[in-house]
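Missing here: one protein chain of the complex. Every other protein chain is in place.
So that you can tell them apart, the chains are marked A, B and C in the order they are listed, and the count of residues begins at 1 in each.
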Amino acid sequence: MQRYSGFGLVKHALSHHENWQRQWRNPTPKKEYDVIIIGGGGHGLATAYYLAKEHGITNVAVIEKGWLGGGNTARNTTIVRSNYLWDEAAALYEHSMKLWEGLSQDLNYNVMFSQRGVLNLGHTLQDMRDIQRRVNANRLNGIDSEVLDAKGVQALVPIMDCSKNARYPVMGASWQPRAGVARHDAVAWGFARGADARGVDILQQTEVTGFKILDGRVVGVHTNRGDIGAKTVGCVAAGNSGVLAKMAGFKLPLESHPLQALVSEPLKPILDTVVMSNHVHGYISQSDKGDLVIGAGIDGYLGYGQRGSYSTVEHTLQAIVEMFPIFSRVRMNRQWGGIVDTCPDACPILSATPVKGLFFNCGWGTGGFKATPGSGHVFAATLAKGQVHPLAAPFSIDRFHTGALVDEHGAAGVAH
Amino acid sequence: MNQVNRLPRGGRVDRSHPLNFTFNGKQYVGCVGDTLASALLANGVDVVNRSFKYSRPRGIVAAGAEEPNAVVQLGASEAAQVPNVRATQQALYEGLTARSTNGWPNVQRDLMGMVGKLGGTFMPPGFYYKTFMAPASLWMTYEKYIRKSAGLGRSPTEPDPDSYEHINQHCDVLIIGAGPAGLAAAITAARSGARVILCDEQEEMGGSLLDSRELIDGAPAVQWSDRVLDELNAMGNVTLLPRTTANGYHDHNFVTLHERRTEHLADSAPSFGSRRQARSRMHRIRAKQVVLATGAHERPLVYANNDVPGNLLAGAVSTYVRRYGVVPGQKLVLSATNDHAYRAALDWHEAGREVVAIADARANPKGDLVDKAQSLGIRIIAQSAVIEAKGADRVSGARVAKIEIESFKVVGGVEELACDTIASSGGYSPVIHLSSHTGTRPTWRDDILGFVPGEVKGLTPAGGARGVYPLGDTIRDGAEAGAQATQAAGIDAGAMALPQITARQDGQACALYQVPHLKPAMRAPKQFVDLQNDVTAAGIELATREGFESIEHVKRYTAMGFGTDQGKLGNINGMAIAARCLNRSIPEVGTTVFRPNYTPVTFGAIVGRHCRELFDPERYTALHQWHVEHGAEFEDVGQWKRPWYFPRTVNGKKETMHEAVARECLAVRERVGILDASTLGKIDIQGPDAREFLGRVYTNKWAKLAPGRVRYGLMCKDDGMLMDDGTTSCLGENHFLMTTTTGGAAGVMEWLELWHQTEWPELDVYFTSVTDHWATMTVTGPDARKLLAEVTDIDLDKDQFKFMDWREGTVAGVPARVFRISFTGELAYEINVQANYAMHVWTTLFEHGEKYDLTPYGTETMHVLRAEKGLIIVGQDTDGSVTPEDLGMQWAIGYDKPYSWIGKRALSRPDTRRTDRKQFVGLKPKDPNVVLEEGAQIVFDPNQSIPMSMVGHVTSSYYSPTLGHGFALAVVKGGHERMGETVYLPMVDGKVHEAEIVSPVFLDPKGERQNV
Amino acid sequence: MSDVKEFDTRPTGSPSSESPLAWSFHRRGTPPREASAGVTLREKAFLGHLILRGGAIVLDEAVREVLGITLPARPNTLALDNSGERSIQWLSPDEWLVIVPGGEEFALEGRLRKALGQAHYSIVNVSGGQTVLTLRGEKAREVLMKSTPYDVHPQAFPVGKGVTTVFAKASVVLRRPTEEGWELVVRRSFADYCYRWLLDAAAEYGVIVER
């Protein structure tokens, strides 16, 4: 692998950038691999990378029906945080956060992980109770997290309307300083380059059309480029997980919904932190390019169309202008949609399945991007050992039958 | 007049109405009908901006929505700032003030330009992924500097003085674009009587007809468009929307049109007295049929230094000359691949300026316009192109060479032509953005060298938007599309009599995107593809070499198409370059996917009226005015404004919340208080199966509740988790009144309907919401009976009107239902009267209540009082993961009811059977002065290391003025079996509070106070 | 249906009463009267409102007998008596809204119950919970277009139509009892919001609020 550095950049400039190598190969599928990973998004590529790096398993194929990193990895609002309420979720996301903190150096690829902090605003008394509960839990779980009052919020984000005039005045917030944003595409590319360099075959434009299952055990997959064998298959296909599960003959407690996002035109820096509000429902940060990156809500219906309803965008911008009246004259450049696979308890599934050797990693809902390295790390260990990693154990499919949900919805409260 | 480039006559501007404007602090004059861009060109302003990455000087390239460079900061005052306005789309108005968005200290002498010159070579695409990694600790510092160079314009820092609005429209046929095809479609549809909306993004309708050289019915084309527009204008079934951009095409023919109503008049929307106008309007259109007549965008050629000011699109040159009466230079070289582009040379020549040469990439150009150019003596150099522009702040020359497209090589000598303007045209791309918003993929057509719209239900593309270019064909195509759409909308449409147009003979265009240079792309001067994001041909080549093979990857790696112009000029060229590098065809490399918006839209316009005090409804009770007048502080509960507490001012000093709540609590415990409880949801339930229905949706039993009685009920979802609670009263054998939580009202109503309509339609029962009909006031405290007795005819005798009874009668002369239920633990009466009379009843109670020191209290006091009694609040003490059993409310669970009520089955799952579930308990802090923090986490062992094992949390916590100490409600693992045990609460300040697990009922466990 | 508790919520005396818009008028007053306003707004307060639920055939007979109006069985329609003061509005296949002059509602409920006998139905008095706003003037339709996604073009919304639909962020029953005027049936707790919205949306045309 060609190592990247500032010095290297200068060297290449002198040769007119004509000697840069491919960041990954475009290999022909082999007949058989030790492990097949279905889904070449961030999670799948991270899984492959850690399989190779941590477990020495390099005879691995990542099968991607489109282009690597072209799904939700390319369509999210790039927020990274770990201040989750429940112990199980917090442990998983904090594991991920620690990996984020050294990821650029580990990958030798600058994923531009920018720890500019995340505010989760509270606008009602119940919001503030929920915030205190979550922050207290975070603290005792070793996650940096604090409660701010409205003044503290105003000090961090002077341009926000923290006055009493707002329809739902800001009462305070939780604040995670280590949280932030990252360059989403670079995450996929960095993992792809790292995995490829260690021998992983990334098979783009290759679509899985079925599973080869013998006596209840997976032995390979059918693809549009022929059959490929493997005794261990990991499915990391986000919104398309349900489609794959159906091919393997079982259902998942998942629904795939449209999740939209939008950006403004690029502006000179004006917003340093990530601001999220569940109550008025909008979240916003400013990218290094200057765009305001704004997340909208999930549409309530199933949708694989990578687009949602316009009214969702309207409601989101209403929330943004409510929080930031000065953005009223800023202009929205582009909107787009992703497909998020949501679980009833808003937590992922990292699990063995009724088919031996076939594992699923899905159901991340809106939380997928921030989990990328952690999810890959834990899932790689699961595939390498053939048994579920302890951090993943609470996230098995079984929980929907036993009732042991990790209900992150709960933190939001349902009535007053 | 100092407009050096303004022609003395011609165009559609009004030279008799000059307009003053300021650009980068300098005063200029333009005229009515100008855009900011045409006025700047008229005044000879070359450099309008600096580029984003390399800070190179940039000038105006285009005349419309595709302009990448002339992006300015608009607005004279701080509050009226608008970032990133395209000068080509901004009408000039008196006093317009604009600045370049980049350039320091100014756009002419820009120091960052040095960075671009020196550093440009170290900044290939993706360079930041390859550096700034060591040491890791410095990244945030590096990033600070990266961010400094971010952005184009800046956000205003003061609130917007203007307002915006939505308007919902419905029509049979929406026509997008009022050029020749759109006008023909519109008139055809309109004459059929259909409801027609015609919109166009420009200041004036007419599209390409406004600068056309051609004749329709023997007269200048624009006269035809004026005629058609006059006819449309007079028709009642037609809505004409100029200055209106169709920005988003959504599912089922929902289209958003952004109408700029005042942006051409002033910085801020003018108002007439109190009559305020919205600055802009978003039309939310539901169209039965849509005709897409958006025309085509010209593609520039990609040659070296093609970004130096003075490089323009050929079509833009024609537009500026013919429509605005502005010639943007003295000496022109045209580089073209097609006949249509020759118009630029002809227009330039006719304006009296010199056309140095036309470099035509075709070996043997021929056609009417070629002939015309030749006849005017214009030099045409065949099989050649401009391979490089010379000049820094303005073009000073063009290097023209013979090229071979097949081998992508310069094959002849280079001739350097002195000129100040280079116009280029590489062909035309249909404007298909809208048709691809719904996910439909466009199709590449080799014959027109462009993508055309894929098939979309309810949408008919017409004219240039589907690659039909000759004027006569375009009008015919538009008319046919109009008729077809009208028919599809279910209305008969006649055919339109087509006007006479002499068909122009055009030669076949050739396919050229990037122009070869003497040096390979990596070493040649920069050949720009996406001017706004400084993406070059070399950059695309590098991306493909590094393995970025799909156009999506190329775009993301180079940032091509991610600017505010969304790659309208550059995307196809970029695809063509990627295709050449990968040795594939354009459609093999991918297709272009566009997302809304077509052009950027002001947040305010999308928000509309839903901001400030109309952001979300504020719901008020019938007593709101009284609360306001008595100084209440309000709490937001859902959309309701509920009184939170009523601070009194004593000796000029306003009580704190703590003081007010202590006073209110003691008033209720010792005398009498009153609460406005009108926000509780109320549902009237009638029908012979009402009782059975209640038995299925509530966890407890309803079979034996007699008329006149009230019962508390718990409602679960089928996963066994509590979703709502409240009391339900039996009004008659077949008649019940259910109450719900304030926030749960709408949800419960829908829940009941859901089960009735989908699962149990056989049950005869009807539900009607009466939340707003009844006002509810709770009179509670030891003196409640005495007070109420003064104003009611109801027998309040404790044996006649018992706890959990209800009675009807009058209160203060108003018919009332009175419910003897208690959320405070005291003697309490909930009085329900029709809301119109609520204020009368409330004030009458206060008249009589003075002697009892009747005290109004708010939600905070209500919370303290109910918590002292261990009564839960759904959503505060529960969170969607709590069962009735967890709450210790087995007394409210009908385990042996015959029907398996909602939630029952779930209670016997392995996880709900666990004995160490988090269970609802009271906590008594060891230190009576401590009020635990709500949300504090609980541990059994305070000495463990982090991460600690947490066993529950505090759900409610208050200081009790009645008990004289702090107390809390909480959930604790296995809490029901741990009474008397000590738990610990480690806090952020390092303190660890100790508390004892106790019963959640802190006061009057036998319920004697409420039973008096 | 028997075993339902009928209850007249209107007092026999005349204690002071307040319409749902009382607070709005108190807080904001009404806009200054203009000579040529495009929109005129008025509250028809204190009417009698009943929600009727049941089968159409069952209810129709009773309604005709008691009110002399044929139950509008077609979706989204509105029927009025000759005076125009009493109306029945379709809300859903088993639900209608009856609006009568204030004070008539309780007697009407009684007569309907008598006529309906043992059938399965429900009648609920909601008079305190909602109010009627009327909107007139040449710009009334444009104000509505700014407020509701429903098509209010005369072709799509002829006289005699009434629908439950979205109004800004609230819901209303929007109806067109006459050629000139529109009626909005608004929930009490949302009335102030709707009032403020209407004033704002109509500001550019000039608006008269009749009291």
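Keep this in mind: contacts are C-beta pairs under 8 Å (C-beta built on N, C-alpha and C of every residue); 3 or more make two chains touch, one makes a residue touch a chain.
The definition used in the following text is that contacts and distances are computed from a predicted model.
Comparing "Phosphoribosylformylglycinamidine synthase subunit PurS", "Monovalent cation/H+ antiporter subunit D", "Sarcosine oxidase subunit delta" or "Carbohydrate ABC transporter permease" against the UniProt entry of the hidden chain yields the protein name "Sarcosine oxidase subunit delta". Within the whole complex, touches from the chain that is not shown fall on A, B, C. Note on the undisplayed chain: of the listed residues A:His257, A:Lys289, A:Arg331 or A:His377, the one touching it is A:His257.
Only one residue from B:Asp14, B:Asp446, B:Glu753 or B:Glu977 touches the chain missing from this view: B:Glu753. Across the entire complex, the residue among B:Glu67, B:Asp719 or B:Glu830 in touch with the chain not shown is B:Asp719.
One chain is missing from the display, and on chain A it is touched by residues 76-77, 79, 84, 209, 240, 242-243, 246, 251-257, 259, 276, 278, 281, 283, 295, 297-305, 309-311, 342, 344, 346, 365-367, 369, 400-403, 408-409, 411-412, 414. Although one chain is not drawn, its touching partners on chain C can still be listed: residues 75-76, 91-93, 95, 149-150, 163-166, 171. One chain is missing from the display, and on chain B it is touched by residues 250-254, 286, 438-439, 457, 717-719, 747, 750-751, 753-755, 757-759, 761, 900, 902, 904-906, 909-910.
Assume only the chains that are shown with their structure count from here on.
Taking each chain's centre as the average of its CA atoms, chain A and chain B sit 22 Å apart. Of all residues in chain B, those that touch two or more other chains are 284, 610, 613, 616, 618. Listed in rising order, the residues of chain C touching chain B in the complex are 1-5, 7-11, 13, 15-20, 22-23, 26-27, 31-32, 46, 51, 53-54, 94, 120-130, 142, 145-146, 148-151, 153, 155-156, 168-170, 187-190, 192-193, 196-197, 200-201, 203-206.
Across the complex, chain B meets chain A through its residues 52, 80-84, 121-122, 124, 127-134, 136, 139-140, 143, 146-148, 150-160, 162, 164, 248, 250-251, 254, 256, 284, 437-439, 522-523, 538, 542, 545-550, 552-553, 556-557, 559, 562-564, 566, 595-597, 600-604, 606-608, 610-613, 615-616, 618, 635-638, 719-720, 723-724, 741-744, 747, 873-876, 878-881, 906, 909-912, 933-937, 939, 946-948, 950, 953, 955, 986-988. Here chain A touches chain B in the complex through residues 4-6, 8-10, 12-13, 16-18, 20-26, 66-67, 70, 74, 87, 91, 102, 104-105, 108-115, 123-126, 129-137, 139-142, 146-147, 159, 167-168, 183, 185-186, 189-190, 204, 264-270, 280, 286-290, 305-307, 309-310, 313-314, 317-318, 320-322, 325-336, 399, 401-405, 407, 409-416, going by the rule given at the top.
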